[in-house]
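Only one protein chain is missing; all other protein chains are in place.
In this document, chain identifiers A and B correspond to the written order of the chains, with residue numbering beginning at 1 in each.
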Amino acid sequence: MEGLILFAVSISTLGAIYAMLCLSLNLESGNGPLWDLGIVSFFGIGAYTYTLLTADPALEQQSFLLGLGLPMWIGAIGAAAGGGIAAWLIGLPTLRLKREYFLIATLAFAEIIRQVFANENWLTNGVAGIYGLRQPFKSYFDAADYSYVLLALTLCGLAFTWYVTRRIIASPFGRACKALRENEPLAITAGIDPQKTSIRLFMISGALSGFAGMFYVWYNTLIIPGQFVADLTFFIWAALIIGGIGNQRGALVGGFIFIFLHDSLRFLQVSGEMAVAFTSLRTALIGLALILILRFRPEGIFAERPVRFDLPALKREARDA
Amino acid sequence: MDIITFGLISASVILLSSVGFALIVQVEGFLNIAHGQMLLLGAYSGLFLSNLGLHIIPASIGAAIFCGLVGALFYGLLFRPVKAKGVLVLLFTSVGAAYVIYGVVGAIAGKRMLAFDLPLVRAMKLFGQPFMTIYELAIVIVAIAVALCLHLFLAYTPAGKSIRAVADNEDLARARGIDPLRTSYLVWFVASALGGLAGVFLGIMGSLHLSMGWQQIIIILATTVLGGIGSLYGVMLAAFVIAFGIEIGLIFVPASYRSGLAFLIIVVVLLVKPQGLQALWGGGRDRTH
C-alpha cells in the first residue's frame, strides 16, 4: 500500500512538471500563434543551466563547466533566464518563417541542442551526465517523507506557472497574441507587430519551460542528454491536445492525464523481454489515444472557451465609479 | 573519394525516403510524421521476409508493397476522416500513427539491434580504388531509377497527371472528372511503398534498430524544408545537397552530429532563402511582415 502511495506521489510530481510545460506550450501555441516543436530545447537548457550553476565543481573523472555551487534561488533565476535567452537566440532567425517552416526549424534546433548536450563533454559531461544532484530542503526532512515535500514544491511551481500564464493570456498582450493566431494581416492593421510580439511571447514560454527544467532536475537528481529528446516535445503536445488546446484547465489536466496514461503501467513489475514489449505497447497506446482524441474530440477534454465579459456587472461598476 | 561514395549512397537513401514524404505534403498539405515509421516498418518487414528464406530482392519488394498497403490503409482509416479539421489535427494524427507503428514494431521485434544476413562482398574497384559494394551500387541505381520513374509517372501517365492536378487544385481536378479519393489512395500507396523500400535499404547499409524511423524523419524534414515544402524536384536536389553537406561537414565535427548538421544546413539556407531551394526557380509568395 505504502509503495502504491509513494508511486502515486512520484508520478503526480512528474505530472505537475508536464503540466507546467503544457501551460507554457499553451501560452505560445494554444493562445498564441507559434507552432513550437522545440519546447524541449528550453526545458533542457533550463535544466542544464540550473545544474551548472548549483552543482558542486566537477570531480576528477567528470568534466563540466562551472559547477559553482550557487544557492538554488539563483539557479531558478538562471534556469528561467537560460530558457528565455535561448528562445531569443532561436527566435531571431526562425520567427521570420512561415508556420510550417517554423515548426520544423524549432524541431531542428531542439535536435542540434540535444546533440550539443551529448557531445560537448567539457560543458555537460556528455552522455554520462551529472549525478547525485542536490534537492531543496532535503536536510530538514526525513528521507522517507521527502517525496511529499518535493511534490509540494513542484505544485508551488505549477501554481506560479498557472498564475503567470493566466495573467498574460488575459492581458492586452495576450489578446494581441491571440489576434495574431487568428488573423495576422488584420492584427497588423490593429498596430500589432508580429515580429516583436512573437519574439516576446517565445521568450516568455522559453523562460517558463526553463523554469520547469529545474523541477525536473530535482525530481531525477541527475541530468543526462537522453532526457531531452524530441519525444518529450511530442509528448507535451499530445498532453496538451488531450487536455484541450487553448484552454488553461485543459493544459493543466492534460499534463497529469498523459503521465497517468504513460507511466501508471510502470508500477506493474514485469521482467526482461516482457518489459520491453510492455514499454513499446505503452507507446502504441499513447499514439492510439492521440488518434482517437483528434478524431472524436479534437478540441480536447476542455474545449477552448470564449472570453466573455459580464456586461451588467461592468455597467454597474462604471456607474458606481 | 570516400566523400563521393558515401555522399552518393546516403543521398540515394535520403532521396528515396523523402520523395514519398514530399508527395504527401504536396497532395495532402501536411507533414506526415508517420512517414519515418514507414521506414522502420519496411526495414523490419523486409528482415522478416528475408529470415523466412526469401532472397533479398523479393523481400524488399514484398516489404515495399506491405508498407504501401499499410499507408493506404492509414489514409482511409486515420487521415481521410480528419482531413476537414485542419493541418494541426492531421499533423498530430500522424504523430499518433507514428507512435502506434513504433510501439507495435517494438513489441514484436524487441529492442535488440538486428541486421540483414547478407553474404559478405568485397567493394568493387573504380580507378584502382575501392568504390562501393554491389549492394550499395544497387541502392544508388534503384534510387535514381525511382526518381526518374516518378518523374515520368507524374509527367506522362494519366494517374500521375491526376496526382498533380489534385495537388494543384482539388476542386478543379474534381470538376475535370478526376476522382481525388482514388488519387489520394494511390499517393499514399506509392509514398509509403517508397518509404518502406528506403527502410530496407537503410537496414542493408547499417543495422536495424527501433529509433531508425525517428532519426530518419528528422533528415527527411530537413530535406523537405531545404527543397521547399511541397516541391518534388526541389526535394530531389535537396537530398543530394544534404547528403554531401553532411559528408563534408563530418570532416569537421564528430559523427554524432550527423542530423544536427542536416539541420544546420537548412537553418543557414532558410536564413538566406526563407522559401527553401524552390525559391531559386520562383514561387516565392507575398509575406505579411
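As a convention for this text, contacts are C-beta pairs under 8 Å (C-beta built on N, C-alpha and C of every residue); 3 or more make two chains touch, one makes a residue touch a chain.
Basically, contacts and distances are computed from a predicted model.
Candidate names were "Formate dehydrogenase subunit alpha", "ABC-type branched-chain amino acid transport system, ATPase component", "Peroxiredoxin family protein" or "ATP-binding cassette domain-containing protein", and the UniProt protein name of the unshown chain is "ABC-type branched-chain amino acid transport system, ATPase component".
Touch with the chain that is not drawn comes from one residue among A:W88, A:F173, A:F260 or A:F278, which is A:F173. Touch with the hidden chain on the side of subunit A covers residues 166-168, 170-173, 175-176, 178-179, 182-183, 185-194, 197, 200, 204, 304, 306-309, 311, 314-315, 317-318, 321.
The criterion applied here is as follows: only the chains that are shown with their structure count from here on.
Between the CA-based centres of subunit A and subunit B the separation comes to 31 Å, rounded to the whole angstrom. Taken together, the subunit A residues at the contact with subunit B in this complex read 35, 93-94, 96-98, 100-101, 103-105, 107-109, 111-112, 115-116, 118-119, 184-185, 188, 193-195, 230-231, 234, 237-238, 241, 273, 276-277, 279-291, 294-295, 298. Against subunit A, the residues of subunit B that register as touching in their complex are 31, 78, 81-82, 85, 87-89, 92-93, 95-108, 110-111, 210, 214, 218, 221-222, 224-225, 229, 254, 256-257, 259-260, 263-264, 266-267, 270-271, 274, 276, 287-289.
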